[in-house]
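Only one protein chain is missing; all other protein chains are in place.
Each chain gets a letter, A and B, in the order it is written, and its residues are counted from 1.
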Amino acid sequence: MFKLSVGKKRLALFVLAGLILLIASTLVDELRLYQGAFVATYALGITSIILLTGYSGQLSLGHSALMAVGAYAGALTTNNLHWHPAIALVMAALIAGLFGLLLGLAVARFSGPYLAGTTLALAVSLPTLANQFPILGGEQGLTFDVGSAPSKFGENFSQYKWFFWIAALATLIMVWTIANIASTRYGRTFRALRDNPIAAELSGVNVGLHKVIAFTVSAGVAGLAGGLLVMLVTGVSPSAFPLSLSFSLLTGAVVTGVYNLKGVILGALVLVAIPEIADSVVTRIGGSEGFATTLPGLLVSSLLILAVLFAPNGPGQLIKRNGKKVQV
Amino acid sequence: MNQFITAILTSLSSGAIYALMSLALVLVWRSTRVVNFAQAGQAVLTTYIGYAIIQKTGSYWLALVVAVVSGALIGAIIDRFFMRPIFKRITSGPIVMIAPVVATLGLLGIIQAIIGLIWGLTNQSIDTPVSNAGLNINGTVVAFSLYNAFVLVIVTAVMLLLSLLFQKTNIGLALRASAYSPEIAKLSGIKVDAVRTLGWAIAGAAGGMAGMLYIPNTYLYPNAMDVLLVFGFIAAVIGGLESLAGAVAGAMVLGFAINFSTTYISTKLVFPTAFVVLILVLLFKPSGLFASKKERSA
Partner (left out) sequence: MIRNTRKKRVALVSALVAAGAMVLSTLPAQAAENGVTATTIKLGISSPKTGSAGLAYGKVPGAMKAYFDYINANGGVNGRKITLVSKDDKYLPTLAATQTTNLVLNDKVFALVGALGTSTHAKAYTAAALAKNGVPDLFVNTGFSGFANTAKYPTTFTVLPSYAMEAKIMAKFIKDNPTLAPQASFLIAQDDEFGIDGVGGFKAAGHTFAAAPTLYPAGGLTSALAEGALTKLSAVPGKPVLVLFGTTDSTAIILKAAEKLSLTDKFTFIAGSVGGDANTLLALGVKSTTIDGVIAASFFPDAKDATDEYVKQFMEINMNYNKGVTFDNIVLQGMNSAMLTVQALRAAGKNLTRAGLISAIETKGSTFASAGLAPLNYSATSHIGYNGYWFGQLNAKGELKPFGGKVALYTTDSTTGPVTASTYTRPAMPKNGIPNN
């Protein structure tokens, strides 16, 4: 048999995953496609968190704001510049990445709670900026229309399938790119920086620079996720990016295992599945209004706590036989 | 001129409210090195308990006492049965920094869900214990009431009391030592775990008081203190996270900035102002406006 390099193996894996998703998309109904597109988008969002926190040790509570930047950039690109939606998504990533660069430069010296506090404030205040500048559409927001599927796919090609294809493709490409970077020298540098910044600095790593790079790339990924999210709801508005979105992504990242990318889909699935499970539980056992509305939040929070208590390094830890902590 | 005076008075009132939360957050930070996002949830929960007391007995003062005491109890329970196991299981890697934060976030969600289940989700209101009518000064009614004065006085008193506790007592020393160097504290005979639980209890009590003082200004519902948490956190970071006086001062700075910008520039600038102030402080004085080097090495 061929001896494929790790890189080629990884590529084959992603291509195979893509094909499987393609076939699956023809077999499932619209609802699953709709949910699937959300899973892909959240997976991308969780990836951006893992990049920042798991790979460079910085905690951000404000990724919803970065997604918002990407989303608005994308919407403005199609609406005002009249460029193709695919370019809009690229612009979403680029502009968010640029924003992340500036932010990273500003907060490179911060650590722990100061970084958390700044990103928290950002997450809360950035969406409200939309009300300040009329070009951003205020509370109503802007529309973001990626258009229907090309006519060569046939008239019955549903909009949701189209969304799913775009989201899944974007996610696969992005995650594959990040996974590749993570396995290079850069990846090792980042992990060194995360585990022991002082030692890393002593061995010549420019800690500040790498922190900023991590922030920039993470922001770019988040921006793309933001663009995909508003594609799904055909529009961007301040309320699309509440603080709770940041927290949800963090939850997904912790459930996945914040140190590696292997489980991002799992984390994303959890985020999408929880409201649905809560829904069916409520319809089955009935309950008051209050119960129905609070149950999803209760489930997500409980899951988060369980994950932190029993599998803080990811679900892989649960499978390991010996009690040693997982080293990445 | 009247507008200017009003702006100053409302700034003082807002600042006092933010100080309530920032004090509680700094307390937890100084005694445990954890930022407790569940503070908002704990404070709301104790306020609901206070609300229940008011429903039964009609007495705000009794409710205040019960809220403070239950806040302390809840804080202690959370540390003993929730945070302690987490610290025991997670000892390496950056997850050490993230896990408590994430855990407190999860706790916040659970508390709010439980409140929703027990009390429902509609707004309730709590009346102020003293009049909230504007004070009549020389014939003009100003935007400052007996209640606003009451809150300001309490906040100052709590700040002074707690500062005394931290700086001048043995307990305070134990709290600070356990937070900064748990191993060394253990070696000198301090029961680090118990001391940390005490820290959470004190912070919980402060949060309980914060809730009972804040809610009469607005409505009571499970997410009522979320925004206050954000402002309290920003205020704490502005003040430097290291001193209680700094927490109050930072809150005042934030209160003034927000109220003046919304009065004179635009009513839409509440959150952007908070963010701008935070960024400016962190860019030019990253350790916070009121932290001195001496404090940080203590």
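Basically, contacts are C-beta pairs under 8 Å (C-beta built on N, C-alpha and C of every residue); 3 or more make two chains touch, one makes a residue touch a chain.
Note that this is a predicted model, so its numbers are computed, not measured.
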item: Which of A:Ser48, A:Thr77, A:Ser237 or A:Ser301 contacts the chain that the document leaves out; value: A:Ser237
item: Which residue of B:Ala52, B:Ala143, B:Val276 or B:Leu289 touches the chain not shown here; value: B:Ala143
item: Missing-chain contacts mapped onto chain B; value: 2-3, 6-7, 10-11, 13-14, 116, 121-123, 125, 127, 132-134, 136, 141-143, 145, 217-219, 221, 223, 259, 262-263, 267-268, 270
item: Touch list for chain A against the chain that is not drawn; value: 29-31, 34, 128, 131, 138-141, 143, 159-160, 232-235, 237, 239-240, 242, 289, 292-293
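Note that in this section only the chains that are shown with their structure count from here on.
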item: Contacting residues of chain A [partner chain B, same complex]; value: 53-54, 57, 59, 106-107, 109-110, 112-114, 116-118, 120-122, 124-126, 128-129, 131-132, 194-195, 243, 247, 250-251, 254, 258-259, 288-291, 293-295, 297-298, 300-305, 308-309, 312-313, 325
item: Interfacial residue positions of chain B with respect to chain A in the complex; value: 29, 35, 82, 85-86, 89-90, 92-95, 97-99, 101-103, 105-110, 112-114, 116-117, 120-121, 222, 226, 230, 233-234, 236-237, 241, 266, 268-272, 274-275, 278-279, 282-283, 286
